[in-house]
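Only a single protein chain was left out; the remaining protein chains are all shown in position.
By written order: A and B. Residues from 1 in each chain.
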Amino acid sequence: MASVQPKIKSKVQCVDGEIGEIVHVIADPISLEVSHIVVRANGTQRQVPVATIAAVRADSVELLCNAAQVSGFPEHKPEDFLTSKQVEIPHLENRVHVEPGDLLVPFPVLEKSCARRNFFAGFIHVIGALIGLPLVWPVLRFITAPMYAPYDNRWIKIGNVSKIKTEDVGVQFIFKKSFKDSVLQREEDKNHWVVKATPETLKKVYTHGDISFTDEKGEVVWVNKQTVPYVAFAGKCPHLGCGFKWRSHKTRGQVFLCPCHLSIYDAAGTVLDGPAPRPLDILPIKVSATGEIQIIDVEYKAGKKEQVRIA
Amino acid sequence: MMPLLQKVYDFVDERIDLKTLEAKMMKEPIKGGSRWAYVFGSVLLFIFVMQAVTGLLLMFYYIPSADHAYASTQFIIHEVDYGWFILSYHFWGSSAMVVMVFAHMSQVFLWGAYKSPREMIWLVGLALFGIVMAFGFTGYLLPWDQRAYWATTVGVEIMDKTPIVGDFMARFLKGGPTPGQMTLSRFFVIHVMVLPGALMGLAGLHLFFFRSAGPAGPFRGTPEELKAKTDFFFPRQVWKDIVAMAAVFLTISSLALIEPVVLLEEAKPDPGDYHPEPEWYFLFLFQLLRWKIFGGEFGQFLGAIAIPGAFMLLLAALPFIDRGPERNIFKRPIALLSWAVVMIGILVLTVSAIINREFLD
Partner (left out) sequence: MSHPATAISSVKLAWALSWAAFWTGFPFKMIVALLLLAAQIHPWEGAGLIALLALSVPIDIWALGLTARTFFLERMGIEVRGPAGIGLWWQGAVLGVVTLGLAYYAVGATAAVCQKAAAATLEVVNKVIPIPVAEQITIELLMWAVPTTIVAIILLLVWLKLFGWRIKRFAVASGQTSSAGLQERVRAWDGWRVPADPILMLVSFTAVAVLLTVAFWVLLPVTTTHRHPDYPPPPTDAGKKKVKPEELLKKTDTALAKAEAVLELLEKEQAKEKKKKPAGTGH
């Protein structure tokens, strides 16, 4: 507890009589003690040092000096002070109790300038924003690096044409695709469908001419030509990516049928029925002299009308 | 723009008394004024945040399995865009944190800011120091190259020498009698979840205790001088803190560019030509243990556990032993001398360890 605890609104007694009352109490932020009392007397407010106090009573305070000396003390300037609630001085309010009213502490002279305060506040925000800035670009690239990986344009052997006995019939080729997944070397089971196409079916497939495949830079990687009578379809339905099958349909005969949402395609991959937005995706195909089928495992985004290559 | 911000401010202020909160957080008068000497605590917080951010980013690609830890770290360095920079920043940031911890502890010690009524801040601070060293120790293992593996093996073996609890502690950390996958998993969890949580909790407590006691301020100056220079925590001290943070950020980035992380070969049970060594901030202890008086079982216990342990206990007891109110370091010759001896001792032993490398072949 601080040594002197004058209360606000106490009457102030000088040696020659009562002169007024306490309107403010000022504490020293370093010593955490009361340093001055502000006395309203004769219409002015005077800052009286605490050394002048002789005694503190419940509702009055006795001073050592007389009324004339009180008028000699400096006038109180409110703009030089803050209340103890407006600043954070640890333990001050525990030690000094001056109710009713607020305890005053000196307003640090350096903090009085609004220009200074605003400038440094602004500078803090600027530097704060700029500290992180050099990292923004590297971090964005760091996180997105694998998101736009270059396409895998490797030729993969999936089987032999000897497996295909009939024309215009979908034949499934299941194979193991090995690939590098970040640092892991993994293998996945994949399947695609190959059709030995009749000239009419081929015509349907190549209605828009040769089918070319590009890499991410837009350069042509391969062109499928009508001279090759085999057509390879990617095993994922272009609707939402499910695996489809070659089945007998009740009314349409032998078709590609996707069990998820019942998209139906013919041997040329054209959409016969169902929610598929585009025909079956065709893969780059190479057939060797011995009948080895090789494809590039191209993947397109599901659910879109145009083909957007993603892998 | 400004009237809109003012409206938002008033809206929030009505509901949570933002003005008083602002006053309590920001309008803390610092007697003697804001000082550059006081920035180290805030700088430590900044470095921690940067480590958390870069560490989080590294976790996008790091695989904490003995099979893939090395490969995934090399993947980050060689195949992820700017991965080398993020990893090197994280690596040098950890060194910067240790340097700043020493700077912060030294500043508090020299300013006598551990004395009453700030004993609890000091004790929590010592715990935080232990956590920072633990961060460095656990993180070092994760790349799983020869340096990482062997530094950890030797370090855990040293901990094993602690009486009574040593064997339990060593087995707990290793996840078994010998280092392997369990060790890596445990070190990963400790490094990534346990220590960050502990650090955040204790740092909060540290700040709370600090704000309750108030800053100690300069150790010399008349009341008139102190009052003339008094200013608030915000903006001037915060500004100094943030400039120091910017300088540290630039320094760590520069180090990352000068000396990016290059791993040794993948960890093997046989050290081969590689001479195990801990991180640079443990080198002084490592070198001390090479002295003959610390040879043998009792000697190792003495040098690795007893003496460092006694030193830490001394530091913990410091505010209770040193009760003199004098905070001026130039009037505390024992304190100044002890600090100098300890710092120079650590420096000399660290340099000795570096020189010793030539004698190992």
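Going forward, contacts are C-beta pairs under 8 Å (C-beta built on N, C-alpha and C of every residue); 3 or more make two chains touch, one makes a residue touch a chain.
Remember, it's a predicted structure, so these values are computed and weren't measured experimentally.
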Among B:Glu224, B:Asp270 or B:Glu297, the residue in touch with the chain that has been omitted: B:Glu224
Candidates A:Leu130, A:Ile174 or A:Ala311 - the one touching the absent chain: A:Leu130
On chain B, residues whose C-beta touches the chain left out of the figure: 36, 74, 77-78, 81-85, 224-225, 227-229, 231, 243, 246-247, 250-251, 253-254, 257-258, 260, 262-263, 265, 287, 290-292, 348-349, 351-352, 355-356, 359
Residues belonging to chain A that touch the chain removed from view: 109-110, 113, 115-116, 118-120, 122-123, 126, 129-130, 133-134, 137-138, 141, 212, 219-223, 225
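The definition used in the following text is that only the chains that are shown with their structure count from here on.
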Residue ranges of chain B in contact with chain A within the complex: 20, 23-25, 27-29, 31, 33, 53, 57, 60-61, 63, 68, 71-72, 74-75, 79-83, 85-86, 211-214, 223, 226-232, 234-236, 238-239, 242-243, 245-246, 249, 253
Touching residues (chain side chain A, partner chain B) in the complex: 28-31, 85-91, 105-106, 108-111, 117, 120-121, 123-124, 127-128, 130-131, 134-135, 138-139, 141-146, 182-184
